[in-house]
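All protein chains but one are shown in place.
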Amino acid sequence: MTSIDRHKTLGLSESDLRRMYYLMLAARALDERAWVLVRQGKIAFTVGGEGQEAAQVGAAMALKPGVDWVLPYYRDTAVVLALGMTLEEVFLAEFGKANDPNSGGRQMSKHWSRPELRIFSCSSPVATQLPHAVGCALAARLSGEEALAWVSFGDGAVSKGDFHEALNFAAIYRLPVIFFCENNQYAISTPFRLQSPVPRVADRAAAYGIPGITVDGNDVLAVYEAVRAAAGRARAGEGPSLIEAVTYRFAPHTSNDNDRLYRSEEEIAAWKSKDPIKRFGGYLAECGILSPEAGAELARQVHAEVAAAARRALLAPEPLPETAGRFVYAEPESGREH
Amino acid sequence: MTSIDRHKTLGLSESDLRRMYYLMLAARALDERAWVLVRQGKIAFTVGGEGQEAAQVGAAMALKPGVDWVLPYYRDTAVVLALGMTLEEVFLAEFGKANDPNSGGRQMSKHWSRPELRIFSCSSPVATQLPHAVGCALAARLSGEEALAWVSFGDGAVSKGDFHEALNFAAIYRLPVIFFCENNQYAISTPFRLQSPVPRVADRAAAYGIPGITVDGNDVLAVYEAVRAAAGRARAGEGPSLIEAVTYRFAPHTSNDNDRLYRSEEEIAAWKSKDPIKRFGGYLAECGILSPEAGAELARQVHAEVAAAARRALLAPEPLPETAGRFVYAEPESGREH
Amino acid sequence: MAVRNIVETVAHTLREEMRRDSRIIVIGEDVAKIGGVFQATKGLLSEFGPERVIDAPLAESSLVGIAVGAAAAGLRPVVEIQFADFIYPAMDQIINEAARLRYRSNNGYHCPLVIRTPYGVAPGGGGGLYHNQSVEGMFCGVPGLKIVAPATPYDTKGLLIAALRDPDPVLFLEHKATYRAVSGEVPDEEYTIAIGKADVKREGRDLTVIAYGLMLHQALAAAEKLAKSHIDVEVVDLRSLKPLDKELICRSVRKTGKALVAHEDCLSGGIGGEIAAVIMEECFFHLDAPVMRVAAPDIPLAPYSRHLEEHVVPGRAALEKAMRELARF
Partner (left out) sequence: MAVRNIVETVAHTLREEMRRDSRIIVIGEDVAKIGGVFQATKGLLSEFGPERVIDAPLAESSLVGIAVGAAAAGLRPVVEIQFADFIYPAMDQIINEAARLRYRSNNGYHCPLVIRTPYGVAPGGGGGLYHNQSVEGMFCGVPGLKIVAPATPYDTKGLLIAALRDPDPVLFLEHKATYRAVSGEVPDEEYTIAIGKADVKREGRDLTVIAYGLMLHQALAAAEKLAKSHIDVEVVDLRSLKPLDKELICRSVRKTGKALVAHEDCLSGGIGGEIAAVIMEECFFHLDAPVMRVAAPDIPLAPYSRHLEEHVVPGRAALEKAMRELARF
């Protein structure tokens, strides 16, 4: 197998690869646009996944949209796009608009929720979603569904008791859960070595007797391969897996962060030279699937789409103040199935 | 090395061994007496460590009383006796008397606390003491003290987030902590296999990059050896260890439990045939340190001591109702150093 | 109509609802094999099997967290927290997750979850500082959560069915001292009691006592004693602590002009402050006396020694004294 056969071995078609590349470009462009909106004072806050697109797209491609429970965390722009959320929907959340399908403007942006796509509701407290994923898997098993639960989180989340308790339960009951850590080296300013006594998040899997895989998170195909394998195990009743995608966050933690206080330009530059998008673009060019020129054209097109989506979202209506009290509890008249 | 040379290799003298045997007998007799007191209606509640004496005495013998921070859990009668708590003091707690040095009758029995011996205050919520031990070790290091922290807990406690968070922190900062799990196979009715996806608690150590040792918890010398080695590592600045002493609880969980609902007479009998006290008595006889006759005589003497201590404690004054409100906060007039 | 005590009623009602609704699962520490340390889930494992009745690992935070995920994904989990004193590790999942799920997803997800837990002092039970606590005061400020605390077998069944069918998270508090001590007739047929509805358990004209759980029974007993002194006490059983039945409370207080709120929890920060404030806000000009509170002093509940415990835990005597004082106004 030469290096340009990798996607074939994985059963990915050329159109799959083009879609993956498109998703990575789109997520990047979207996140970058959000920073511009913050600087323009149009939104109060943003958080992005720039640099982590390979990890996110690789993982999402291995899931069944609308079937599997997906519990992404706040950096997973590319994940939700891959599952079917539109650019405009993400921007509606960015602006906190009334018809933001995630939360109707109640949550910070990137706090996902899309029941129709089985994208679970994401809150801010770190790691609380891990037990939720276990619960989704439990529900799926009990209902006789084939669904698995995929949940992502950062390297910081691994320190929390929730991580331990969730993996422990999932392992005891061999539940179909994929625990997917996007190890981007930092939890805000705190470097991984102050978060973890072991060099790899995947080393933690031994405590639960489950597979622990470390994968190059900037290699979209490698991530896809690892998650697909874990999904196979999950669907075959072989229980949970822990996957660590080693990657890097290019931008500050959020729009409230100044990352120059805790990491050097050199460090950032070194990681940027491993940009997962460039890398995947290189692979596509090498395979003759997308020439550099076609890639550049695609990037332009994506930027235009992103800009248009942002513009449309900006013009969408704001939430009505008097709706602030709705849905603290069920409303009988809301017509929703309880 | 023949089997009867073991204690010499460990540097334990004959009088050490006699003391260890005495402590095991005393703890057993004390715990058993407490059950009688419950049946007599003299106390409302008890909990005991019968069957776990080898683990407890073996561990405690490797610690420096009054120097090391000791955070025992509610089964550790033998641990506190080994550190210097008297039989009468334990009974004062059993009866909830005013001069119970543990809590003055405020806590359930076996909820230890003895500042003079650096025995930490033990509460009921499972596993909360693990981070406390880490904090004690942190304080000791910062004060330049040579003290380590030893903390014990059951197999159920391993499931809690506190376990994970405490080991993680201790490992990152290489703090002198010995995490000592008395794996007695059950958390109330819940068997270890429903608590743990891995066969050994010690397997968890891999997640923290620290030594994880499983030891026969019914072999007092083996436990001593393991804890002494961990203490050596801790004092040498090599960080924490996780030790699992595999043992069994002979009695019901507490006086409120009916263990026949979840385990068979055969299972209990099989473990009782491995009674750590009989086993150690056999070793002492084999070594010619304590003949069976002398052992029996010692047991009689211990029972008399225990009975006398219980009688004295029974006659001690009850707490005065109007003291119930004291020490919710510091009292300026109490004369205690803050 | 069967006569049952409260713990039997819990087990019986769970069984009946589990037969009717296959989405209900029961999960907690020691709830399956032995049917719970109080036997509140007795018999469920043998009827419904280990898929629906789960002996969970000792980890309250994920216990609730897993139930939140399962509830959102279509099940109807019933979590048992073995003692209310051990609910704190799960606060994050209860407050930040369960109670906010519907709101934050703009009605996209919801969380039909029941958290059952025994609370309160079992007098002389030797439970000490960690098997006797009341926690309701801490949760009554959590929007998105409902809290019920029935005091009779009849109300237990009706409210438990209502909780199990409620589309939002319900904290279901069972006073452990009532588990076996309080028995009563329980209809065989299914019925619900609306969450948020209080109940006048004794009518009276002179003053209103508002209580729940064990204190309800103490209040009723004290009211009988006062009746002999020709003081006619109305006793309101709150039953639901969130939402509060302000309407019924105020109707009663407007009638009697005097109110006493009783709870076993500490005075400061207990739910009594909220109720007293509501009464003042809504019925100030009907009040002939300040709203009184009978509660434990601000001391950790409850010290082990019976001598200390009795001193701390408010009982019938304290209630009676306060009621007489209030009547004298």
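Letters are used for the chains, namely A, B and C, taken in the order the chains are written, and counting of residues starts over at 1 for each.
Here, a residue touches a chain if its C-beta (ideal position, glycine included) is under 8 Å from a C-beta of that chain, and two chains touch if they have at least 3 such contacts.
Just so it is clear, the structure is predicted and the values come from calculations on it, not from any experiment.
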item: Identified contact with the non-displayed chain, of A:Gln56, A:Gln195 or A:Asn218; value: A:Gln195
item: Contacting the left-out chain in the complete assembly, out of B:Leu23, B:Ala140, B:Ile188 or B:Ala207; value: B:Ala140
item: Candidates A:Ser123, A:Ser152, A:Asn168 or A:Asn218 - the one touching the absent chain; value: A:Ser123
item: Which residue of C:Asp55, C:Asp92 or C:Glu264 touches the chain not shown here; value: C:Asp92
item: Residue of A:His7, A:Arg33 or A:Arg106 in touch with the missing chain, whole complex considered; value: A:Arg106
item: Residue numbers in subunit B that touch the chain omitted from display; value: 69, 100-104, 106-107, 111, 113-115, 120-121, 123, 125, 128, 130-143, 149, 161-162, 165-166, 168-169, 172, 326-331, 334, 336, 338
item: Hidden partner interface residues of subunit C, rising order; value: 61, 85, 88-89, 91-92, 95-96, 99-100, 103-104, 129-130, 137-144, 242, 244, 265-266, 268-278, 280-281, 284, 287, 289-293, 298-300
item: Residues of subunit A in contact with the chain not shown; value: 43-45, 96-97, 103, 105-109, 111, 123-127, 156-157, 159-161, 187-190, 194-196, 256-258, 261-262, 318-325, 328
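FYI, only the chains that are shown with their structure count from here on.
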item: Chain centre separation (subunit B, subunit C; CA means) in Å; value: 37
item: CA centroid of subunit A to CA centroid of subunit B, Å; value: 46
item: Contacts with 2+ other chains: residues of subunit B; value: 159-161, 194-196
item: Residues of subunit C whose C-beta touches two or more other chains; value: 57, 59, 61-62, 89
